[in-house]
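Of the protein chains in this complex, one is absent; all others appear in place.
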Amino acid sequence: MSTTTTSPDPSAYERGFILDLYRRLVLIREFEERVKFLFLEGTMPGTIHQCQGQEATATGVCAALDLEDFIVSTFRGHGHALAKGLGVQEMLDELFGASTGCCKGKGGSMHMGNMEKGMIPAIAIVGGGIPLAAGMALAFKMKKTRQIAVCFFGDGAVAEGAFHEGVNMASIWNLPALFVCENNLYGASTHIGKVMKNTRVSDRAASYGFRGETVDGNDVLAVLEAARKAVAECRNGGGPVLLELLTYRRTGHSRRDPCHYQPKDEREAWFMRDPIERFAEVLLTRKDIERADLDALKSSVDDELTVAIEVAQQAPQPSAADLLTDVFA
Amino acid sequence: MSTTTTSPDPSAYERGFILDLYRRLVLIREFEERVKFLFLEGTMPGTIHQCQGQEATATGVCAALDLEDFIVSTFRGHGHALAKGLGVQEMLDELFGASTGCCKGKGGSMHMGNMEKGMIPAIAIVGGGIPLAAGMALAFKMKKTRQIAVCFFGDGAVAEGAFHEGVNMASIWNLPALFVCENNLYGASTHIGKVMKNTRVSDRAASYGFRGETVDGNDVLAVLEAARKAVAECRNGGGPVLLELLTYRRTGHSRRDPCHYQPKDEREAWFMRDPIERFAEVLLTRKDIERADLDALKSSVDDELTVAIEVAQQAPQPSAADLLTDVFA
Amino acid sequence: MKIQGIAEALRDAIAEEMKRDETVFCIGEDIAVPGGWGGAFTVTLGLEQKFPDRMIDTPIAELGFFGMAVGAAMMGMRPIADVQYGDFLFLASDQIINNASKMRYMSGGTCKVPLVMRAPIGATGRGSQHAQSMERYFTGVPGLKVVAVSNAYDAKGILKSAVRDDNPVLIFEHKLLYGSKGARREPGAVDAGSEIPEEDYVVPLDTAKVYREGTDVTLLGWLLMHHFNLLAAESLAGEGVSAEVIDVRSLSPIDYATIGASIKKTGRVVIVEEGPKTGGVSAEIAAGIMEHCGEFLQAPVVRVASPDVPVPFTPVLENAYRPDVPRIIAGVRSVLG
Partner (left out) sequence: MKIQGIAEALRDAIAEEMKRDETVFCIGEDIAVPGGWGGAFTVTLGLEQKFPDRMIDTPIAELGFFGMAVGAAMMGMRPIADVQYGDFLFLASDQIINNASKMRYMSGGTCKVPLVMRAPIGATGRGSQHAQSMERYFTGVPGLKVVAVSNAYDAKGILKSAVRDDNPVLIFEHKLLYGSKGARREPGAVDAGSEIPEEDYVVPLDTAKVYREGTDVTLLGWLLMHHFNLLAAESLAGEGVSAEVIDVRSLSPIDYATIGASIKKTGRVVIVEEGPKTGGVSAEIAAGIMEHCGEFLQAPVVRVASPDVPVPFTPVLENAYRPDVPRIIAGVRSVLG
């Protein structure tokens, strides 16, 4: 197990690319903030699990993937979906239960996906996506495509048998699977220290015989580079790889959770490490990027979301007949 | 992870005790041989999973336990039962489906147990006994008894989610649980090398934060000493412990399996390491033990089995009414 | 007497049983975290302060901690294992069905498994994997008792009976009936509060209960559907149809004595179930009715249930999925012919 410590040099990237990364971080943050508002306001149905504070994990990993690669997400999947290229509109429509949503309103917040964009419906069973991803990677290997399967899951999922069984088989068959553990220190309200003795999740990989690495999950460039390296290994038959991305959830576990179980000092320490603010500072060290550029991106995101929300609120709901469709192929 | 290499000095043990260990090894071997004959002959019903070649694991571990301690066994449980103190008669009666059997004929070969003797009904679901043992240990800890729970399982069980979930909880709560992996190189017909990259099972313990050790499972004294050490740790709040006992199955996985998947040279190498013959040689290095003593033990075992089988074959079968009893307490 | 919701009543029941018997303990995910929620639906909120050593927060490992609860029960403890959503019982079903429920039989009656399991079910805007009705998968499992609590009084009395029972008992609760308040309130929740006696009481694990007497038709249901049946009966009364409403409550075993007595009176039955019709608990009840009191039936038993589809997310479809008062009334009309 190794840890990426030094952050990559921002000047090494093409301006458009790096600004696009920034916009994606902001898009995820603002998307989540709008959704939270709509939810608390009561106009958006269902329940939500959000990823404010974790935007760099999804963004950094998915920036290392091709469209043909597939990701498997969780109940906390909005950021993964946006990072993999799902549209703001199809997602908001889904959240409002509209028939124009990416899952026709049948999936909802916990099951976002779009097969065309390389994301199967997210799995809300903790750990349940890990064997799926291993199986997807098995299919890619058998079909000799160069695709890889990426599975996002949390620190809490590591205790599930599905993790153990899934990563072991990915390892013994050298499958092109990238396992991404977003370690935000908590499984729901339970601190990681209560549920495992060695809380360095990436250490687990070695016991199954493959490579694990722990990365600062709030440094989008560090995540990107670690992901690029892991993706290359997977494509060349060197998979699987386990990436542990250290991050923190700035918002409730779900719905109206006030997070009283997160110690104040811990929260504050992590708020100082906000992935977006940190990346903004990094970007501003470049001659060719001004604060104004970032502000412009922010407002373009705001405008995009404002329009999309208005459209989504008017989007058509399924008709009762749709209840019985899409059960069998 | 450490490995016990040097075998303990046989002269360090009391003669009666060490001869009793030998008799137990022989009892298990001969019990299994008789059962195999009865089964092939067609007079014994059901299916059987036997442990010829693995007698030292059950014998060595159980010799380190108290009557109050509990073991959890598997489909391959005859040796564990005999080692923990179940009687030859109650076991043979059970195998013949008699109402006088340890489970009244309702359990059979795969579910032998006797609560008075510290053995719950064996679990035939691979890995299924591991969470049970962890829970039994949790009960002992909560009740502040000094008992420990010992779980026998095979190398094949290590891939099951139940192993992962069970040992992790035993570890985070420091439970008095001794996990004994009888590594006989095969899960049914599948070689361990096909199902895990690092085949040193005891290494797994470290990733959960507790101690693991690999021991020569065909050296009964080495097993005994490793078990005594582990048991002491568990009783003193230093649990759990994972013992990997390296051994080999001299007989089929079940029923009439001819073991064609076991390479000839591998079989022969292990046959040279037969736990009973090796222990006999060790014993004969003592001044106070003669070949004749061992022969006497062997024939006393033979006589005991001969009588018990005759009794078992005449033992009463349950009546149809018994079908409906023992469902609820 | 005090009025309580199901969550509160369960909380008190657990606390009282833990106080009464030192071998009772709770095990589950997020059930006892300071600053947490007391489980997914607040049932165990604050109990960790009263019983710091007997409220055990687990990793997310349902197979493992249900198996541990079985093992602890076999060694003389009385665990109450809590799953956050019934849908996750599949992960633990090997331990529940292959181990807990068969253990006594396999042992020839020499061991027992005094285990209580609690699981919330019901479609509540969360999508397919946090919504299904799980009763069907456990009704009739030999060696397992299955109950469903529709109101606070039963919840408290049944939980106490379950804790004192020497066998595995699986209790189903409904997310819309907890009476969770404030931030935890569920949209579409129905009031299932009851007057709770001050003194200790139990409710048996094997009886159905008549909540409304009637003569024309018997309405059978449990959990949320029982409440809808009461509403349907009320409006049917307006049309001059007298419906008897029974909370089946005990799903395994099923109380055919109480159900039969009602059918003897009415001759007609509608069974209402949340969850796909095919293979539901209603199927067993319908078949059992034919066997136990088929001679009293004046019309074939009618089942009103959800269609054979997974639970959809969007509210318009979820509401169409869940049987409601109009569909229950339509079922009654059809059985009245």
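Residue numbering begins at 1 within each chain, and the chains themselves are lettered A, B and C in the order written.
Note that a contact is a pair of C-beta atoms (placed from the backbone, for glycine too) under 8 Å apart; a residue touches a chain by one contact, two chains touch by 3 or more.
Predicted model, so just to flag it, every value in this text is computed and none were measured.
The missing chain, though absent from the view, touches A, B, C when the full complex is examined. Here the missing chain is touched by one residue of C:E199, C:E239 or C:E291, and it is C:E291. Considering the full assembly, B:G97 is the residue among B:G79, B:G97, B:P131 or B:P275 that touches the omitted chain.
Contact with the chain that does not appear here is found for just one residue of C:T23, C:T58 or C:S128, C:S128.
Of the candidate positions C:V190, C:A261, C:V309 or C:V325, contact with the unshown chain belongs to C:V309. Contact with the chain not shown here comes from a single listed residue; of B:L25, B:L82 or B:V126, that residue is B:V126. Panel shows chain C; residues 63, 87-88, 90-91, 93-94, 97-98, 101-102, 105-106, 127-129, 136-137, 139-143, 252-254, 276-284, 286-288, 290-291, 294-295, 297, 300-303, 308-310, 312 of it touch the chain omitted from the view. One chain is missing from the display, and on chain B it is touched by residues 45-47, 97-98, 103, 105-111, 123-127, 156-157, 159-161, 187-190, 194-196, 255-262, 317-318, 320, 322-324, 327. The set of chain A residues touching the chain not shown comprises 70, 72, 101-107, 111, 113-115, 120-121, 123, 125, 128, 130-140, 142-143, 149, 161-162, 164-166, 168-169, 172, 325-329.
To be clear about the criterion, only the chains that are shown with their structure count from here on.
Chain closest to the overall centre, judged by the mean of its C-alpha atoms against the mean of all protein C-alpha atoms: C. Inter-chain spacing, taken between the CA centroids of chain A and chain C, is 36 Å. Per-chain Cα centroids separate chain B from chain C by 41 Å.
With each centre defined as the average position of its C-alpha atoms, the distance from chain A to chain B rounds to 46 Å. The multi-chain contact residues of chain C, meaning those touching 2 or more other chains, are 58-59, 61, 63-64.
Counting only residues that touch two or more partner chains, chain B has 161-162, 164-165, 168, 172.
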